[in-house]
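First comes the structure, then the notes that go with it.
Just one protein chain is left out here, and the rest sit where they should.
Moving on, here comes chain A:
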Amino acid sequence: MSERNTLLLEKQAKNGTSKYMLERCASVNDYYDIAFKVMLLGDSSVGKTCVLVRFKDGAFLGGNFIATVGIDFRNKVVDVDNLKVKLQIWDTAGQERFRSVTHAYYRDAQALLLLYDITSKMSFDNIRAWLTEIHEYAQKDVVIMLLGNKADVAAERVVKTEDGERLAKEYGVPFMETSAKTGVNVELAFLAIAKELKHRATQQQNEPKFQIHDYIEAQKHKSSCCGHM
């Protein structure tokens, strides 16, 4: 533990950050340098919990739909440029009756993943309402990403990829289509968020700004030509 702490201090000194640093690690096996809060938002049953479980455990929760109760707080530590980044992820219930408790935790979030279901026009149409809500409750500089989930269910698609892209462009947020079932782009979405947050936190005056849009485009192309995602 003490060794880890020294390491942490060294890194802290090197990067010149302290704002987002936590003074101590939660536990020995859960070591990290920097922590961020991420929140998953979107209508009920667009797949928020499934996307999170795919990212966290690499598994797909098939079969029965189990609605999230309230908000569900989970952690995952990822490596970003040799830095351990702990993502503290709020998985929220999509149901209206939990809105008040969700609102109470918006302002803590540094990043928001906003999901819709490409097989549900309704969930896509509600994205504007979600963005209005975000602007009302969230921090001004919150990182937002739009995800069209269930991309594997091509046969039932009702929301075109271009529609998602157009909406994302309008609001100036990065966009991609994901599938919790096959895992397409799920890791990428969280990693892009982690990179962006890490760059924001550790950025020096003279360093170039991290371009999340470019990064995503590059990664998307990379993964599609390798075809392993």
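We adopt the following convention: contacts are C-beta pairs under 8 Å (C-beta built on N, C-alpha and C of every residue); 3 or more make two chains touch, one makes a residue touch a chain; residues count from 1.
By our rule, contacts and distances are computed from a predicted model.
Q: Assign the chain not included in the display its UniProt protein name, restricting the answer to "Adenylyltransferase and sulfurtransferase uba4", "Alpha-1,3-glucosyltransferase", "Trafficking protein particle complex subunit" or "Vacuolar fusion protein MON1 homolog".
A: "Vacuolar fusion protein MON1 homolog"
Q: List every residue of chain A that touches the chain not included in the displayed model.
A: 26, 44-45, 49, 53, 56-57, 61, 64, 66-74, 91, 93-101, 103-105
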